[in-house]
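To start, the structure itself, in structure tokens.
All protein chains of the complex are present and in place, except for one that has been dropped.
Chain nomenclature is as follows: A, B and C, assigned in order of appearance, with residue numbering initiated at 1 for each chain independently.
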Amino acid sequence: MVDVLKKSIWVFHLNSGSCNGCDIEVLDVFTPRPDFERFGVKLVPSPRHADAIALTGPITRAMVPKVVEAIKALPEPKIVLAIGACACGGGIWHDTYVVVGGIDEFYKILKEEYGMDPPTTIYIPGCPAKPEALIYAAGILADIIKQKQRRREDVIREEDEEKRKIETIIREEIGSRHFLPKIIVKRGPKEGSV
Amino acid sequence: MNAIIAVIVNVIFALLYAPLIDGVERKIKARVQRRKGPPIQQTWYDILKLFKKEEIMPKDATKSIFVSAPFMAFLSVLISYLFVPTILPGALYFYGDIIVVVYLLAFSSIAFFLGAFSSGNPYAQVGANREMSLAVMEEILLAFIVGSLAVLNRSLMLNKMFPLEIKVSSIILLAFYLVVMYIASARVPFDIAEAEPEIAEGPFIEYSGKYLAMYKYTIFLKRILLTSLFLNFVLPENVLWRTIGYIIGVVIIPVVLAMIEAHMGRMRIDQAVRFMKRLSVIGIFAWVISLFGW
Amino acid sequence: MSSMGRLRMLIDSLSHPRVTEKYPYEPIPIPEDFRGKPEIDPEKCIGCAACARVCPPNAITFRDDHEQGYRVLQVFLGRCIFCGRCQDSCPVGAIKLTKEFELVSLSKDDLYQVVKLELAKCIRCGKYTVPYRYIKYLMEKGPKILKYELLLCPECKGEIMTLIKYHYAQEVHE
Partner (left out) sequence: MQDIKRVIEENNGKIVVEHDYFLLVEVSREHVRKLARALFEAGAYYSTGVGSDERPRNGFFAMYHILNHEESKKYIVLKVEAPEHDLRIPSITPEIEGANWAEREAHDVLGIVFEGHPEPERLILPDDWPEGVYPLRKDFKYNEKVKPVRKEEKFVEREDALVLPLGPFHPTLHEPEYFEIYVDGETIVGARYKGFFVHRGLEKLAEGRLTIHQIPFVAERICGICGYTHMICYCQAVENAIGLEVPERAEYIRTLLLEIERIHSHILWFGVVYHLLGFDTGFMHAWRIREKVMDIAEMLTGNRKTYGMSLVGGVRRDIDEDKKEKTLKALREVSQEMKKLFNDVLAMKEILNRIEDVGILPKDRARSIGVVGPVARGSGINTDVRKDHPYAAYKYLDFKVPVYNGCDVLSRYLVRADEIFESIYLIEQVLDQMPGGDIMVERFEVPEFSVGVGATEAPRGEDVHFVITHRGSKVYRWRPRAPTYNNLPSVPVMLEGEHLADAPAIIGSIDPCFSCTDHVTIVDDSTGKILFRGPLEDAIRRLKR
């Protein structure tokens, strides 16, 4: 049996104070070359018809009630596509005085002030997100492809030998300075540094 | 008995086929825009998905009307299929059934209108208003057609009209009917009531889930109904040839209409109404010559 | 005739092939200089945090973990604007913009790249200072004069500088 929820994704586009870059790409993705409609994605003019909200922009303060309204109007199961650097993490304005700063900060407000749980969210980074990145997101939603991006964490420890080498060089250098061994350690208020 | 089996087959055919041909139309439109387009079963997916979704009741809606309107629209079009044969010839005929069909179609428009007004959304009301002014004009045009047909066949029974005799008036009438069919199936440039960029799909804006699906389904069914009616007027009585002709026709006509639709810009409501007023002059002309029996 | 334009357009479209790309079933061509996902090569990174200082949206941040003894450099792709200033500013070419753009993920966590570099200890007071890598880099490329104070924490450095000044002043005096 085909899962029709994956075969047909209707999207309501919501600009929450974006620069238009992502918005244009959201439109662009429906044009002949990327052709989003291949995956059954359609732009709809009302959140009530939609399965997902394509959210662009860092969510300015003036837009908060309106975004809440749209999310409320979305029938279950709800999906939010956070498109672009602004929606994913607030972008370049993440900490200014009129900006909420990305979808996660917004979800906090949603929880605190409106008592709603955050819906399923897909993060689509990019500035602006390339149309192909949006197709990739649709591919993940429709189970055609698997998510590639994973958290990466590297811990770099130096070899002990290496450390010793560095320390020896420096100690030697310090040692060559005749005045240093005489220094008496005094703790107190610092005077003007260089 | 045969008639009843035919009716059942016809209704099932229409129900299955209507969303499918919309998928084909989308594919065709995609082709003329030089893109790949969705798979042809996409409209089916859409409708099934909508049935799975939750329905949200708008705050300002008048609930009883809001909920029953989609059913009224859907059922009125579905009932019309009892009188208009599709793939198999044979339906419930009785005296005056063509008037019933026209009324049922009008009723579905009124249901749209009622549903939109009960939703309490301003966009929906703008859309409903536009829908209504279009529907009134459509009714006038259809009235001319019914009038001419009645005069031509000296009957108001559909089976007496299938197929139409070839006359000057009947050819004008069929051409006229094609235009009216195009208008009534809410295609660009006459999709003013549902205009996406202007009023955000007007009448349906507050609907979600299965109610929305029902509305969409109604439109598809209406399109196939009007196409079937046209094909019945032109196809021969021989069952085999009729069936072959029907199958070809019911594919070709929507495809051609989709191509036309793709190359049109939307009219303003006043421009559309003016256009339809001009059309009604042709309607009167057809009626007059049918009175002469040409 | 108003229908001629339409007809021409229709014929024109039908006589040309479709332009839809095969993506995601096939990869799309990406130009050589594409500015995609910034990636830190942890082997090359010296932890100087120059990238974090020039990053306009603060997508790259760093903090010193004095408990564990690490400098934690963190790239949050969700906020990155792909300007490439980090690449310009990196002295060792450790951070590069790749051609990767398929960064879509279902959780915010997947959008982080974290590099932890071990911090060296101040040879005077034993507090953590800067990463070993950075010291090594400065020893090779940095200005000569700085070398002896590389393994000192800022406080000790300050004290020593005062003492040096004092010392020199005395020397001159004598």
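One rule holds in what follows: a contact is a pair of C-beta atoms (placed from the backbone, for glycine too) under 8 Å apart; a residue touches a chain by one contact, two chains touch by 3 or more.
If you're wondering where the values come from, they're calculated on a predicted model, not measured in any experiment.
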Not-displayed chain touches, in the whole complex, chains A, B, C
Full-complex touch with the removed chain, picking from A:M63, A:L81 or A:I166, is A:M63
Touch assignment to the omitted chain, from A:L14, A:V80, A:I103 or A:I122, lands on A:L14
Among listed residues C:E43, C:D65 or C:D88, the absent chain is touched only by C:D88
Logged for chain B, residues touching the omitted partner chain are 29, 32-35, 62, 65, 113, 117-118, 122-123, 125-126, 129, 188-189, 191, 195-200, 262-271
Against the hidden chain, chain C presents residues 1-2, 4-6, 8-9, 12-13, 19, 31, 33-35, 54, 56, 81-85, 88, 97
Touching the unshown chain, chain A contributes residues 12-28, 31-33, 43-45, 47, 57-58, 60-63, 66, 70, 91-93, 95-99, 127-128, 130
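Here, only the chains that are shown with their structure count from here on.
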Contact graph of the chains (line, ring, star, complete, other): complete
By Cα centroid distance, the chain farthest from chain A is B
The distance between the C-alpha centres of chain B and chain C, rounded to whole Å, is 61
Per the C-alpha centroid definition, the whole-Å distance linking chain A and chain C comes out as 17
When centres are defined as mean Cα positions, the distance from chain A to chain B in whole Å is 47
The positions of chain C in contact with two or more other chains are 18-20
Residues of chain B that touch at least two other chains are 33-36
Chain B residues touching chain C in their complex are 31-36, 259, 262-264
In the complex, chain B touches chain A at residues 26, 30, 33-39, 42, 45-46, 48-49, 52-56, 58, 196, 200-201, 204-209, 212
Residue positions on chain C within touch of chain A in the complex are 18-21, 23-24, 28, 42-43, 45, 56-59, 70, 76-82, 101-118, 120, 123-124, 132-133, 135-136, 139, 147-148, 150-151, 155, 158-165, 167
